[in-house]
Structure formats: structure tokens, C-alpha cells
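Heads up, one of the protein chains got dropped from this complex, but the rest are sitting where they should.
A and B are the chain letters, set down in written order, and residue numbers restart from 1 in every chain.
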Amino acid sequence: MENIGDSVIRKEALEKVTGKAKYTHDERTKGMFYAKKVISPYAHAKMTAKDTSEARKVKGVRAVITGENLPLIGEEVRDRPPIATDKVRYHGEVVALVVADTPEVAKRAANLIHVSYQPLPTVQSPSHAIEANAPLVHENVAEYEKDEGIEPIPKSNISNHTKIRKGDIEKGWRESEVTVDESFSFSPSDHTAMETRSAKAEIKANGSVVIDTSSQAPFMVKKLMNDYFGIEVGKVIVNTPLVGGGYGGKASVQQEILAYIASKAVGGRQVEVFYSREEDMITAPCHIGLDAKVKLGATKEGTLKVAEIVYLFDGGAYSDKAIHLSRAGAVDCTGPYKIDHVKCDSYSVYTNHPYPAPYRGFSHSEVLFAFERTMDILAKKLHIDPLQLREKNAILPGHTTPTQVRLNRSTIGHVPKCIEKVKKLINWDEGELVEVNDRIVRAKGVSCLWKTSTIPTDSTSGAILTFNEDGTVNLMSGVVEIGTATKTVLAQMVADRLRIDVRDVHVRMKVDTQTTPEHWKTVASRGTFMAGRAALAAADDALTQLKKIASTILRARVDDLDVGNGRVFLREEPSVGLEFKDIAYGYTYPNGNAIGGQIIGRGNYILRHLTELDPETGKGNPGPEWSVGAQAIEVEFDRRDYTYKMLRAASVIDVGKVLNEKSARGQVTGAMSMGLAFGGRETFVFDEQARVLNPRLRTYRPIHYGEHPEYIVEFVETPHIDAPYGARGAGEQGLLGMPAALGNALSTAVGVPLRQLPLTPELIWRTKEGIGE
Amino acid sequence: MIPFDFDYYKPSSVEEAVRLFESLRQQGKQPMYFSGGTEIITFGRLDYLYTNAVIDIKGISKCQMMTFKGENLYLGAAVSLSEIEEANLFPLLTKTSSEVADHTARTKVTLGGNICGKIFYREAVLPFLVSESEVVIASREGEETRPILDVFQKSLQLEEGECLVQLVTNKKMIEAANISIKRRRQWDTGYPVITVVGIKVDGQLRVAISGLCSFPFRAKEMEPFLNDTKRPLEERVSLAIRHVPAEVLHDSEASSDYRMFVLKNTLLDVFEGLEMEEVR
């Protein structure tokens, strides 16, 4: 029998290798209609006319929608028209939808819609956005309906400002003997899940809205359909089958809204909205960009005293998740270090770029790139080994975070242990820079990481276990199977708690918000924690019921009973007992009398003791725990060509407890790969009018086979006491320090500080040679 | 998904293909020759091109030819790049084409399609430009064999209805010391920042380049400087790169000044690589 920690093969493995696994776009119904988007070729323009007459004449066209009379939407600020009506604010924004019998007809008709644009000056970066004479992306930002605590600055491009004020910043500077003041920036990029987004919507006769969507947040769709359109929550039914990758990008709600609008326009008939790769990259929310300034002060011996930080997050054309992202960047604005005096101003800023969705790590890899690069620059100035500087200042139980949470042995992982291990794994003592020949050097770079999950304080997760007649169980959880194998890990937990074989736990993969208990969103590495607690509670609930019925039949006290191998038995005399299968569906006495009924275990979990942040100081408890790690990379750099190969990348992550060894390793190496792609190659390339020049996989290139380094992964296990088996998040951490480590390695290799991403040979050449753009 | 409809024809001879084109034209259609068809399919989806009749030339045996006849190698326009690589009759072409797109795509992309494509890198033409091959072109008047250097100017200069049938390359050129170097924006995937192909014939270096300008070219203006053996290598390269025949590209793959930096180093590598070839 397999145990917790073992590499149990994922439950849906055979479906996935046979092509039988179904994703949203794989399910079709006869008579379904298809919607095609018309998208803006401009990043900022007034629309003076939309001529749809030709499109409407095409045979097979059922509706043409131009977006009038729709509510403004958006998660924290209602600033976004679902279909742009007066002006467009980003390249790729939807300006019309055509609904037709076939995708071909819809596309042909969409091509016949003529929109007249009057281009406007564009906002090209967050730094540009806050200049006094910058064009305004939204003219009346203060007038939008918004959540409490959001404070847009009127007549500006700033949608929100999060302040972190810890300690006494002046004192910090007075105590500092060595200071650095550094700036960093990178443009938005993309998640590029291999499955592009799609959704289908249908409105039933009773007003129920049924949505099938490729989403990480089906329960959020339910909530937002109520918020935006006033549909009763009970009448919104959202189905999500397997999802072909998300990485945060599918936690935003967009395709569902378009599908609903399209269905409504054709009398509630089912309509599919499918995103082409190009639309998935630029129309759908992207990965956030950042302009950062980090000032650090330390004593001569290298004790960090003060951090003063400004983060300008590229919020793109609409707020949606941008404000939350900028807040998360403030919460963990430093690396995992003890710093008594911290000031951070984190802004969410409108630009004419695609607007951001969460991206694996939720602002942490972005902020860490700036902060951990600065740590290396400080180490050089101090003439201290960069790993030693990190070790010396590592945050520990008893210290406080930037939002002034006092950490304990459960709420923070073990930073020094991670540093110590990574040091060995990357052979740090060999030296940061090794000359191979007159052209080639090998260089190493490191980064530490930490992350908490700034999720709503009242996020919940639920699980249901129903028993089958043969004593096996069915597990239902609201976690979406996006590839992380979370549902398999949940099955491992249930099997462990019920002491049955994991093969006897059947997992329902599809989420249906009407019958599946809610799991807030499948994001933030919170699946194993929250859904795990819920699943264990459900297992305990089932055990109580099993023991209760067994106690009647066995005529024994409940607390004299134990379970194992699919039986309830007397602790003192295990041979006396009942098999689950004899009681899971009620027990029938020899004379036909029956008692009990199907065992249904239920469990839920809600986060404890989280608070909102104080608007003036940022003080507050943003998340349940901080997971930590240390990462390193070794590159081989060609000093003539400025090209490089990634040789080896190492991660030591404190995951609390490894629940499924191979899955955990896969999460870490996959995240590392994504982080290296973000650090080394991926970015949207914008032209001078803020249009994306590379919205396809031929020109926007994720890492391909053979470009990857050798991966070295080790785990540290410092339990998070609240979590099942002590496990911490593992889905995001492997990404967080990689861009910074790569930046540090290459800065060492080339001998000048690199401050931008992605780290292409051209960027390095330009920086080293001092050649402007 | 291609939004427009077209008729599909698959002739079995060059004459039939050319005649078909002509008659479709006369019916007011907009026919296109279709070889691998990858560009018609992908650009059609994006509405970058339109046709209502495609003439698939893959059923024409002349276009599928891949053989030596006497001193010459005949390569049909409809031979896929992966077939060319596997047969490896023209090692320089193998090296160059095996860097185009990816392996699976190259089972579909054809030699003629790459050379006649709208995507301007057309790297498969480079070995033919340095080898001074000949092209067989079919038209209403029949087939004609012409020097590639006359016909290929930025792109293959075909009249409407003309069809590239074959490329003919002399054995001596195929056996010449050669090198093909592709430099990308980052790592091993993607379009070239530049691709340089070189061969050494009778002691003289010939070079063809893609990615530097908005078309591939034989670097005739640069070659005299590269071959000026009286000067040191670095100087030859420095002089040569002043004679790039057109504006240097500046796009999302690379800036123009970076391209020039890469060009210089790549030319040095061409010399180094060819010397090693000769020693071998």
C-alpha cells in the first residue's frame, strides 16, 4: 500500500496518455453556436464608428454584439466594459462579437465589421504612466464603482497605492553605513498555457445560466455572474473539466462573460467562445510587468537595516487583478530577511498594455527579481559573499515580516537550511566565476525566496466523501485539476486517514459548482492546505459515522473501535469487526432489518486569523504561512558573443512535508523552467504604439526540449502545523527565485549589473557595451 | 481554421499544373500553387492571403525528384525538408534546412515552399545562392532552366502562373568546403537573427545571408573584401560588413546594431569553421 510521500501516479494519468481526457473545448453539442471576437488593432484609440451591416447580412450569422448597455465589470474596480464601446485601451481588446452557426461563418462575418479608430497617444510603461503629462488611460478613474479600501488617484493613471511602513525609516538610514539604490524593469509577458481559454454558456428556461469554462476559478465565475449581472448565485452553474494549464492566467474571469453575453443575444442558445492563440495571448489577461526601485542600507558587517522600495506594477488597461497583485508585491516586498525598517510604496498603474492576471507566484518572482538583484549588488559593495549576506540576514521565527506579522516555527520555513543545502548542491565554494578559456566563463548566481498567499481572509474549501457499496469512496472537492495532481494528493490523504488503499479512493475530476463543494480558487498553492484540511475533516466525519454504526452492530463503545484495511474493529480484539462494505451502505441484519444508510462524509475549512492590511502602515496578517527556499543557477557564458547556456539549476524548497515525491519534484522543476523562460527569453515586444509584435508561439517562445538545464531539487521539511501533514505550498516556489538567480549569475559573468528582463544576449551586449536602445 | 473556401486540385504533371493555373485564372479565380501548403494554411487563417483554388504540386513526380543525374543534383520543389535531411545528398542544404522551423513542421514544409514563401527568411535558398545552382521553372511556354542568381532577387522572381519545379546543383559545389551558422535571439528556438552560409570554391569564399535584411541574398558586394587575403581577417570582416546591400532589419528578433554585431562575429566563425573543414 502506498503512503503519504510516495509517488502515487495521478488518477487521471491513463485518460491523459490515451487522448480520452476531455478539456472544455473538446465537448460539443449539436446545434451549438460559435462566437468570434473582433479585436482592436490599436492600443489606445477612440472608436468613432462600428459598421456591422455587412456582417449581419452573412448567411448563418445569428447576432452581432457591439457592447452597448452592458455593465462595467472588474474584480476590485468596475472599470472595464466587457466589449469596448467608446474607446479601446489595449491592443487585442474586444470591440464586437459575432455569433454564427459555424466558426467559419463567424470569422468571415467578423472580418466584415468595420470599426473606425482615431488613435490616441499611448502609455508605454508604468514609469511613463505617472509622468505629469502622461495621457490618461481612464479619464475619470475616481468615479468607478469599487471595493472598500481601493483609492484611485483622481485624474491620474494610478488605480491604487499600498503602503508598507514598518519601524523608523530615518533611523534605518542613520544606522546604515553602506547603501545601494537600484532600478529594475520588465515588460508584461504571458502564461501561455497549452490549452487556450474557452467557455460555453447557455441560459435555461428557468433562467439558470450554465457555463462550461476552462478556468481555475469556477466558483469565482459563479460569484461574479451574480455581482455583474444580478443572476441569483444558485442559478449560475459552472462546469470545469480538466484544465490544460493555468499558472494563474485562468484565475481571471473573461471568456465566461463573453460567452454569457453571446448566449443572451441569441435567446439563451448555447454559444462557445474559443480563444485563438493570438487572442489568448493579447486579449486575455497577461503576466504583469514592473518598474522597481530598491534602496537598501546595511552596516559594514552586512546587517540589513533598512529597505525603501517603490514598485510600479504595470496594471495594463484595466484593474481587475492588478490591484491585488500590487498589494501582494507590497506584502512580501523584501526577500526573506530580517529588516527592522521597511518602507514600500506599491502602485497599480494603468498603461495601454494588456491587463494582468495572476501569474504563478502572484507578484513574488517579479518583486524578488528586483530585491534579490539588489542584494547581490549590496554584497559586492560590502565585499561579502552574496550567499553569506543572505544567510546572515535570513528571517527566522521571532522576527517580523514587512506587514509586521511575528513569525513562529510553524508560520515560516527554514531559510538558513535552504541556503546551506543549495550552497552544496551548486558547488558554491568553487567560486562564483570560473574561467574556462579566453572566451568562456562559468558563472553562478543565487536567490532566496519566500511567499505567503494573500488570499481573501474568508476563503473556504469543502470536500465530500461518499461511500460505494464495496466500501470504496468517492472524493469530491472544488479543486480544479490544472495539472498539479492536487486531487491525487487529496486521495492519498483520504486513503491515509481512512486507512484504505489509495486505489479505493475514486476522484471526481470535473468541478460543477452546483454539486461540488466550493474551493475558493485553484491558485496560490493552497490546494493541499485548504482542500486537504477539508478532505481530512470529511474523512474524520466518515470515520465517526462508520464507527457509530459499527458500535451498534458490534455492541461496543465507539471509543473502543479502530479502523484499518477497510474494516472497523475492536481495538482489543481486531478479529471482531466489520468491513466497510458491510456498513458503508447501511447494515442489514440477517432477518432483513436495516439500519444506517450511505455514509457521506463532509468537511470544510476556512482560513484562520487573517486580517486586512492597515491602509497607512500595511500592518496585518495577510496569509497563513510563509514558504521559503533558496535557488541557484550555473551558466556558461560566451564573452565574445554574449550568449549563454544554462547548465544546472538548483532549488531547495521548504515544502513542510513531501506528499508525493515525483509530483512535488515535477512541480518544482516545471516552475523553474517557467521562471527561467521568464528570466531569459519571454516578453511581449511592443512597438511605439504599444501594440504587441509577437502574439504567437513562433515569436513568443517558451522553453523547448533541450534548452533546459539540468535540474537539482531538494526539499527541507519544516512543518506548517495547521496544514495536513505539515505541508506547505509547492506549486509556485520553484519559479520565484529563478529570474533573480539568472540575473545574478549573468551579472557576475559579464561584470556589469543587469537590471532588465528577459536576459537576452542582445540585452547583455547592450548593457555591457553601454549602447542605448 | 481557414475562413474562406477554395477548390483543391492535384495534377500529376507540370504541364497540367500550369494549364490548370491558366484556365482557373481565365475563370476569374485566384489560384495558388500549393506545395507543403504550411504558409497558405497559417496565413490563410490569419487573413494574410486569399485564394479560391489551390493546385497541389506534390503529385508531380518531377517536383518530387531527389537524384543525381550526371554531375548535377536535381531536387524537386515539393520535396519536404525532412526528406532532404534524411537523404542528405547536399550536406550544406541539410545543415541549413535542419534549422528551419522544427522537425515535425519540416515533414510538411517543402523546399519550393520555403524558397517561394512570404516569410522572408527563406533560408533553404542560401546553399543554392552560394552554389550558383540553376532553377527549372515551368510556364505556359514549357520548362526553362535559368541561373538562380538571375531569378532570385530578394525573392524568386516568377511571373504569374510560373511554377518552380526543380533546383539543379553541380556536384563540385556540393563537395566544396562549406559551413552554415544560424544565430537566434536566444537559445535554440526561433527565427534567425542571422543565418550565414558559406562555401569555398577555388580558394574563394562565397557567402549568402538571411535575417540581416528583409530578404536573403548572396553577399556579392561583401565577398571581395572577405577574399582580400592581403589584409588581416578582422579587417576583412570589418570592411565587408560596410557593404550590406540594403537596410539592416530592426524588429522584435533583434535591433539593427545588434544584428551587425552578430554578423561580424558570425563571419569570423565562418572563416574559422571553413579552415577546420579544409583541414579535415
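To be clear about the criterion, contacts are C-beta pairs under 8 Å (C-beta built on N, C-alpha and C of every residue); 3 or more make two chains touch, one makes a residue touch a chain.
By definition in this document, contacts and distances are computed from a predicted model.
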Omitted chain (choose from "Tripartite tricarboxylate transporter permease", "Carbon-monoxide dehydrogenase small subunit", "Metallophosphoesterase" or "Septum site-determining protein MinD") - UniProt protein name: "Carbon-monoxide dehydrogenase small subunit"
Residue among A:G230, A:G267, A:G706 or A:G770 that touches the chain left out of view: A:G706
Residue among A:F33, A:Y247 or A:Y311 that touches the chain left out of view: A:Y247
Touching residue (missing chain; options B:D7, B:D150 or B:E221): B:D7
Residue ranges of chain B at the interface with the undisplayed chain: 1-2, 4-8, 36-38, 41-42, 44-45, 54, 56, 58, 82, 98, 101-105, 107-108, 188-189
Touching residues on chain A - with respect to the absent chain: 7, 9-10, 12-23, 25-26, 28, 104, 192-196, 242-247, 276-277, 482-485, 662-663, 666-667, 669-670, 672-674, 696-698, 702-708, 711
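As a convention for this text, only the chains that are shown with their structure count from here on.
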Euclidean distance of C-alpha centroids - chain A vs chain B, Å: 44
Residues of chain B that touch chain A when the two form their complex: 1-4, 46-47, 183, 185-191, 251-255, 257-258, 261-262, 265
Complex interface listing, chain A residues touching chain B: 103-104, 107-108, 111, 278, 640-641, 645, 680-681, 685, 693-694, 698-699, 701, 703-704, 706-707, 758, 760-762, 765-766, 771, 773
